[in-house]
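One structure is given below, encoded as structure tokens.
Only one protein chain is missing from this complex, and each of the others stays in its spot.
A and B label the chains in the order they appear, each numbered from 1.
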Amino acid sequence: MTDIASTRPTSMRDLAAARKREERRTRAFLLAPAMAILIFAASGPLLIVLVYSFLTPGDYGGVVWEFSLKAWFNVFAERDFFTEEIELADAHLSIMWRSIKLSLMTTVICLIIGFPTAYFIATRPRGTRDFWMLLVIIPFWTNLLIRTFAIMELIRNEGTFNSFLVGIGVIDTPIQMMFTEFAVLVGMAYVYLPLMILPIYASMERFDFSLVEAGYDLYATRFQVLRRIILPLVKPGVVAGSILVFVPCLGAYVTPRVLGGGKNMMLGNFIELQFGQGRNWPLGAALALTLLVIVMVALIFYVRAVGREEVRGHG
Amino acid sequence: MIEIDRVTKVFGSAADAFRALDTVSVTIRQNEFFTLLGPSGCGKTTLLRVIAGFVDPTEGSVTLEGQDLLRLAPYERPVNTVFQSYALFPHMTVAQNIGFGLEMQGKPGEEVRRTVGEMLDLVRMSELADRRTSEISGGQQQRVALARALAPRPRVLLLDEPLSALDFKLRKDMQLELKRLQSETGITFVFVTHDQEEALTMSDRIAVMNAGAIRQIGSPRDIYDHPAERFVADFIGDTNFLEAELLTVEGERAEVRLASGREIAARAAEGGAGQGPVTVAVRPEHADLAPEGEGLLPGRLGDVVYFGTDTHFHVDLDAGGRFVVRRQNQPDQAEARGRGDRVSVRFGPGVGQVLRD
């Protein structure tokens, strides 16, 4: 083979093309299983949801293959049964509003508790930080249902909290907390709190505390140091944490179902209802896509915010 | 014999394309210790990686004893590399690392064991055969990397700045060790470094590279004494550059007139200009100080810097510019001259090197 190679030098272009083909084949082979599964059981079905949102509901669930814009119309508006007038779909909008409101409130609560906690962990001696982080990570990986359930046990009428208060005679009758917005709020804040702490800690861990020393050296007070030096530098972590809490809150299903009951439905539960008793699959599909759009808007906002932050960091 | 013919490598494309190698041609002879020397980013490592097969050139050809290397994948080429970071497999022992190449070649277990034993002896590591690579020192890791690359008896050994991670003392020892291994094994070594001293001590021939091109190829003495270009003269050792006028040139012999008006014989680089203004390079240790009126270039003494082994005299020439003379120190030799004294610089005929550019 020596002489063949020497008589005819290889064309680098052919060689490069051959290598590229080879690489493309390897890549396709490696990607195929993951892509096949994900497209089959995650991305692809989303397109079917889109199709379904434009169909007519069947009488007993399912759909009739007939084009209709009614589901999308019904997401935001409804036609009065008697007067035929078009009015805003109050019930749907109030559920959407509750979802957004509770999600925002949960995010704020998590931020108020999570920021000092992340700060606390980041200022521990290096050796013990892992221990504190483990304490945050364990609840995070504990089944969400179990954690919701734990909160329920705590705030039920016959739960630990009420029994304790009645037991020591502070109150006579238990405080009704279950099946209120308050319960949903407490539950979601509890469940999603680790998602706030983790990213804030991640950006705080890299924070250089000699900057704080420089701040104090230049006459800043503790609050000024926090507001003018620490906060601006860990802002990406704060934004990330807020998004990580806000987005799953919007789509929450288990926590509002267990703690909020039928009266305090959020979007997730309302969507489920359309596939259960509601038997209006197209409306459910349209609502699911609406939720998806709201989440995407939040994510785009996040990418923008972080992107700008990075640009500023380099400039 | 490795023949590298008009190899060009362009990274990136269009606007931000970077020409790492620009039509590089060089022939590396059988059994020689060949060094690619140059500043970082000059393309020397890229050229090494082209030979190893980790970089495909954009154009050109590379053959080893007539065999087209570019067609072969890295694992098909009879060349081995000693990586700058050593790249020892952390999950294997010293012996397993050394035996890896032989095993991949499908050599029988008995032969692998025997060769590994020989290699361990060669690099004097026999007693550490079963250690993990993380449990041995940097110098020992270096030797394992060498043994691992030598074990499959490659026709060419490529060394990518292998000594840069070692401390000064160890580096000196390893330089000699490498030289010994090269002559004992008779394998062609292609050595990449940015350290001129390392290149000068170890190499049979050196190729000085800059900006993706080879500027000069020659023996260490050639390169040092007769740099062809300003870059080479500047990069290797310290040099004084003198503006002069080339009067006549005949082969290597040239006659120049210095700025002071004195005329002297010098050596001309190949491919230089015929006549007119040129630059003449003179090494500091090739020149000396003379009393005023006797030398070639009169001037006034500036800083006198003591370096232990020698002393540097900075002379501000009357014709402009500064000339450094280096004189080796002798015991009990007091320096009579001081700053501000009138002196003259002198050097012999044939000492000055007329540069190509």
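The rule is short, and it goes like this: a residue touches a chain if its C-beta (ideal position, glycine included) is under 8 Å from a C-beta of that chain, and two chains touch if they have at least 3 such contacts.
Operating definition for what follows: contacts and distances are computed from a predicted model.
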**Report entry** Hidden chain of the complex, named as in its UniProt record, picked from "FAD-dependent pyridine nucleotide-disulfide oxidoreductase", "L-lactate dehydrogenase complex protein LldG", "Spermidine/putrescine transport system permease protein PotC" or "Phenylacetate--CoA ligase family protein"
**Finding:** "Spermidine/putrescine transport system permease protein PotC"
Query raised in the report: Hey, which of B:101, B:212 or B:299 is the one touching the hidden chain?
Result: B:101
Query raised in the report: Per the definition of touch given earlier, which of B:85, B:275 or B:333 contacts the omitted chain?
Result: B:85
Query - Per the touch definition above, residue among A:17, A:48 or A:297 touching the missing chain - result: A:48
Report summary line: In the whole complex, of A:71, A:188 or A:247, the residue touching the missing chain would be A:247
Report task. State which residues belonging to chain B touch the missing partner chain. Result -> 52-54, 73-76, 79-81, 83, 85, 87-91, 100-101, 104-105, 148-149, 152
Query raised in the report: Can you list where chain A touches the absent chain?
Result: 23-24, 26-27, 29-35, 37-46, 48-49, 52, 62, 112-114, 116-117, 119-121, 123, 130, 132, 134-139, 141-147, 149-154, 156, 158-160, 162-163, 190, 193-194, 197, 209, 212-213, 216, 222, 226, 247-248, 250-251, 253-254, 257-258, 267-268, 271-272, 275, 281, 284-285, 288-289, 291-292, 295, 299
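Methods note: only the chains that are shown with their structure count from here on.
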Query raised in the report: Where on chain B is chain A touching in the complex?
Result: 56-61, 63, 65-68, 70-71
Requested in this report: Name, in rising order, each residue of chain A that touches chain B in their complex.
Outcome: 1-3, 5-6, 9-10, 12, 15-16, 19
